[in-house]
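Missing here is one protein chain; the remaining ones are kept as they sit in the complex.
By written order: A and B. Residues from 1 in each chain.
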């Protein structure tokens, strides 16, 4: 299995990118050359140099250090959103698929409603209602994200629930609760977890977008979207202030996408 | 007193068809009666789709019967409260056809075999361990293989694990739904012999579902032949094979099984198409394919009658051989 992963250069790239981001996040204080919040007006708007690899911003903060610390924020949002929405979505999807009938109808119509808002629009309005902060963006994204898992898990449950091993669990006298949690969910969860690993990237992207329009992290937080947003005022003088945070977002999202794609191909060779 | 007795059992599925969801009925099991004695094996044969599996599932009440009664050990179990039903499940178990699909791919063999004991709160950890180890000894799986997953075993081994799972709770009756159909011929006899041995040792009763007439002949004491949800003939095994009465049974016995690559097992192919169970033919359901059908067969639906001692068939053109003996009630 490990061999097959390494055969795809793109998957290897994905693993590399994700590993790098995780390492940066964990060891940020040791890796970053400077304090991400340290203001130094004497050093403002310096272009990239051996001193400041990625240059400095309008108040002289080191952009490289800010980006390194930004991995922590992005990773935290990605993980938290998936950790909240994945179990909710999974359990609802499993119940919908297993119980069927009215319960199924209600749950699925609920997902329809949530999914009829495109892209970040729903999370935008929820975050706007809750007020601008990282925690609220996190909550808003979690509220909008669960229906995807519900759909995926429901369809795998539907295909599993008529399996003979489920029938034999019934024949044994196992109660529905046990059947759902011990027999069905462990088998239904694989496709949804691939989606979750892809989603880590997309959640990070969405969160950066929300911060960009002023809903998430607030300055001076070294969140990438917020950094991009404030870079616009100094665009004429400091191309580096806009370039590097965006590149960080791109590589992070790309890393998780490649990893997720690789996992999917691995589990389903038909896909290629 | 029979261990299992089934009276006029019906299983009608409602399915939605077409755009507006017009409801149609599939009469998968349509008025079936029979019994099984303690220690006896009843074989059930018939073409694909005649309702064999539905019958088995209905008896175990994995699906609620539409109507009719099921007696187990003399007690009507058709409308048992939940708790009593759970108790009863210890006594009746099922073995499935597909050893790949019938074991949870994410459970170890140990977990699979222990689950029934946990569900019924049997013993503590050590005791359960002992039961499980005793069981695998019977089916020829080694202790050191217990923590492996189903996909690490061969088809025959998996099927034996499935049998062991059915045995964990010491059942009296096992419904075996084509337990060897998915296996290679060489492995089939191993598993069949295991089942015969276990039957002797534990005084088990089997309801043995199969499309394979020679397998059924090998293992059964009596055999019932099903066609479109009904039993059309039932008799002792030698009697049925030596002296089939119903035209359908005769056709089955002369037909050559044809390997069906799509179904991973052989299929019986008879002349003509099997009618849909949604709109079964009027009168005798077999008349569309019966070589000896007459116009009356379209009108009159024959009932299952005793034509010779212990030999029941439903055909208007089969006559009583020893009419006075028909008064002996067999069921």
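Just so it is clear, contacts are C-beta pairs under 8 Å (C-beta built on N, C-alpha and C of every residue); 3 or more make two chains touch, one makes a residue touch a chain.
FYI, contacts and distances are computed from a predicted model.
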Protein name as given in UniProt for the chain not displayed, "Cytochrome b", "Dipeptide transport system permease protein DppB", "Tyrosinase family protein" or "ABC-type quaternary amine transporter": "Dipeptide transport system permease protein DppB"
Residue of A:19, A:37, A:250 or A:267 touching the missing chain in the full complex: A:250
From A:47, A:119 or A:219, residue that would touch the chain that is not displayed: A:119
Where the missing chain touches chain A, by residue: 10, 109-110, 112-114, 116-122, 124-126, 128-132, 201, 205, 208-209, 212-215, 225, 228, 231-232, 235-236, 239, 242-243, 245-247, 249-250, 253-254, 257-258, 261
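Basically, only the chains that are shown with their structure count from here on.
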Whole-Å gap between the CA centroids of chain A and chain B: 51
Of chain B, residues touching chain A in the complex: 57, 60, 62, 85-86, 89-90, 92-94, 96-98, 101-106, 115-116, 119-120, 162, 165-166, 169
Complex contacts: residues of chain A adjacent to chain B: 163-165, 167-175, 178, 182-183, 186-187
